[in-house]
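Notes for the one structure printed next.
Note that one protein chain of the assembly has been removed; the remaining protein chains are unaltered in position.
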Amino acid sequence: MINMNKLAKAISISAFSTVIMLGATQTWAAGSHSGSHGAKASIGEPGKAGKATRTIEVKMFDNYFEPESFAVKEGETIRFVVKNDGEFVHEFGIGTTASHAAHQKEMMMMMEHGALEADKINHKMMKMDMGGGKMMGHSDPNSVLLEPGKSGEVIWKFSKANAIEFACNVPGHYEAGMMGHVRFKGQLGTGS
Amino acid sequence: MINLFSQGRRGCAAAAFSILMMPLGSQAGVYDLTVDNVIIDTGAFQKKGIGYNGASPGPVLRFTEGEDVTINVTNNLDEKTSIHWHGLVLPYQQDGVPTISYDGIKPGETFTYNFPIVQSGTYWFHSHSGFQEPDGAYGAIVIKSKKREPFRYARDYVVQLTDKHPHAGARIMRNLKTMPDYYSRQQQTLGDFFDDADKNGIGATLNDRMAWGDMRMMPADVEDLQGFTPLINGKAVEQNWTGLFKPGERVRLRFINSSAMAYFDIRIPGLKMTVVNADGNNVQPVKVDEFRIAVAETYDVIIQPEEDKAYTIFAASMGRSAYGRATLAPAEDMAADVPELGKRPLLTMADMGMDHGSMAGMDHSKMTGMDDPKMAGMDHSKMAGMGAKPDPFYAPGSGLMPKAENGGKFLSYADLKAQKPLYKFRKATREIELRLTGNMERYIWSINGKKYEDEEEVRLKFGERVRFKFVNETMMTHPMHLHGMWSILDTGAGKWNPIKHTVSIAPGTTVYTETEVDAPGQWAFHCHLSYHAASGMFRRVVVEGSPNLAQLEKTD
Partner (left out) sequence: MKSQIIAFAWAAMVAMVSLATPASAQTKDLVTYGLQLEELEYRRGDESEDLLVWNGDAFIGTDKLKLRWLGEGEYDTNSTAFETLENRLVLQTPISTFFDVKGGVRLDTPKGPDRWYGTFGVTGLAPQWFEVDADLFVSENGDTSARLDVEYEFLITNRLILTPSAGINVAFSDDLAIGIGTGVNDIEAGMRLSYDLIDRALSPYLGFVYERKLGRTADFAIDEGEDIEGWRAVVGTKIMF
């Protein structure tokens, strides 16, 4: 008798790892931001609200996060309640150093085009179609871009331990230190 | 304390009173400085000079925002001296300029400065007497912020540059007056003529030489004073000042240009720099590969060296006649490759202000946001694949247009935006035009054609917002410094215009700054190139009125 659970697990693991490999190559290719979900597989995946095991409150200031780092368990889904308590626009995004670097280039472009200013977001310009299939705009599940005083939410599942950072990719903020590391402590289901 | 209490109720009250009067958490630091004759050793030559606490550069004074400082300065020289706290906002009598703030400090005398620290960041101090500053009298000031800074770093270093010359300052002034190109050793020669003739043809080259000859000006005249040895924190290239770091750390470098005359182009091959502070004020972080630091300016950058190796801080003089070098390394006695100096820049006719069509460019008060056709670089259809935007603070076609050696980004004033504006953004109440003028042949430098001794004061009223229009009618770059009050540089960023104390005006350009006149008394306002200030490019600014008077006027 085939153990359906085990089979399901095996299939999903192999599918998962294939997707991860595809995703990894996507990331190295530094493709378009609004690209495949494969790119995000290495950093986890959008979580489902119901599955969130805990809530982490993230406050954004000029130019730093509070807390400056946090720990998660592999497989855990976390709901981040993000509040911008600073006077400038900030982002809370989950990714790797490489994905953040790519995102910084895009945010630089948004700033040059006037879609993004130091202390406000020009929502109309954000929706502009830049032609060639590229969209401006900031609507990815792994990050939230907030004007001063606003709040937002990111629900994320940290599927696998990896070198994951959370960061603000508004031009200059990452270099000024507005980033932190996600520490992995054990696996979901195990005690602590 | 016990004694006070034992003096009975009166003593008790006095003690309690004095405790209550002390602002919570305030410090009252006392600092001692001596002004001494020192020997400066650059490795290449030794020279008698002036230093503080027995050395040049002097110590790094570390204050805290909110502190009430007392600085005792003892003059051990045979001549009068003074110390000016560059960039600090303080009562005018503490500003340290002889004949404007006070009489100076006589030989043997100890003068006590006393003022509150109302700001944070990187600043510097130097003598304002004679040519003591070029002779070595300078030091650094680091002021800790009372609030958390908008950037993180694990450690910081002061990186203070100067242009040490084998001749004493007074001698240099005399030589420049007698022969203005005394120190110019990069002039165009016969060899240059043949090189240019090869490239452009004899006719074109002759025309070029004659066009300049007609004006009796030299395109090679970028640096008045050459033959200096750049020092970083008092050390020459061979002496190699080294700052240590742990790979992966963020390091804050506080660059201060304490030169008499030299501008430097700074880069760290292999590392990008994020500029977070300019002239002591935080700016919205901007990542660059290279930046130009004018005389008297400061720039703080954050770097994050990841690799376990040495990096070279390379400071090429703007005229490419000399370079300074320091090292950042994980351990002592390490060094990285030192880059080549590069070709000397030549001024162009654009720097002569000949191209009048472009002079209109920088008056942003009249520009209407993004629709302004004069703002280059906003045409997105052409932006893809385009090279770096030309710096709008240089005449279009200028020979001094900065270009990053590695092809990357070179910082422009246009990139500087205040992190936190100090003043509410409002329209200026009046405009004052200051034409930067001079006669290179006589080595006379002036403002509106008049030298300091021709006694034209600038009179300002307390409470007004003055818009200064600097029109550079010379072919030299002048770092203009107003004491006591901030110069808000108009870069077209409106309320985000950066707040500076020293603004460099490139040849053939017009630059606007605005100042909220909020410091009563009288202040110096001058070009910070030492030999320009000494030959007349200097003004006394008198602020009429005071806070109380302004209040009365408001209620009338």
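Should a chain be cited, it is by its letter among A and B, assigned in written order, with residues numbered from 1 in that chain.
Following the convention adopted for this analysis, a residue touches a chain if its C-beta (ideal position, glycine included) is under 8 Å from a C-beta of that chain, and two chains touch if they have at least 3 such contacts.
All values derive from a computational prediction rather than experimental measurement.
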Among shown chains, those touching the left-out chain: B
Option touching the unshown chain, where B:Arg155, B:Arg185, B:Arg426 or B:Arg459 are the choices: B:Arg185
Residue among B:Gln46, B:Asn76 or B:Thr99 that touches the chain left out of view: B:Thr99
Option touching the unshown chain, where B:Asn114, B:Asn175, B:Gln239 or B:Thr429 are the choices: B:Asn175
Hidden partner chain, touching residue among B:Phe131, B:Tyr263, B:Phe393 or B:Trp496: B:Phe131
Absent-chain interface as seen on chain B, which is shown: 97-99, 128-131, 169-170, 173-175, 177-179, 182, 185-191, 210, 213-214, 216, 227, 439, 441-442, 444, 451-453, 524, 526, 530, 533-536, 538
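Criterion: only the chains that are shown with their structure count from here on.
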Inter-centroid spacing, chain B versus chain A (mean Cα positions, whole Å): 41
Chain B residues touching chain A - in the complex, by the definition given at the top: 148, 150-153, 250, 272, 274, 276, 284-287, 302, 304, 370, 380, 383, 417, 419-420, 496
Of all residues in chain A, those that touch chain B in their complex: 61-64, 87-88, 112-114, 118, 171-173, 175-177
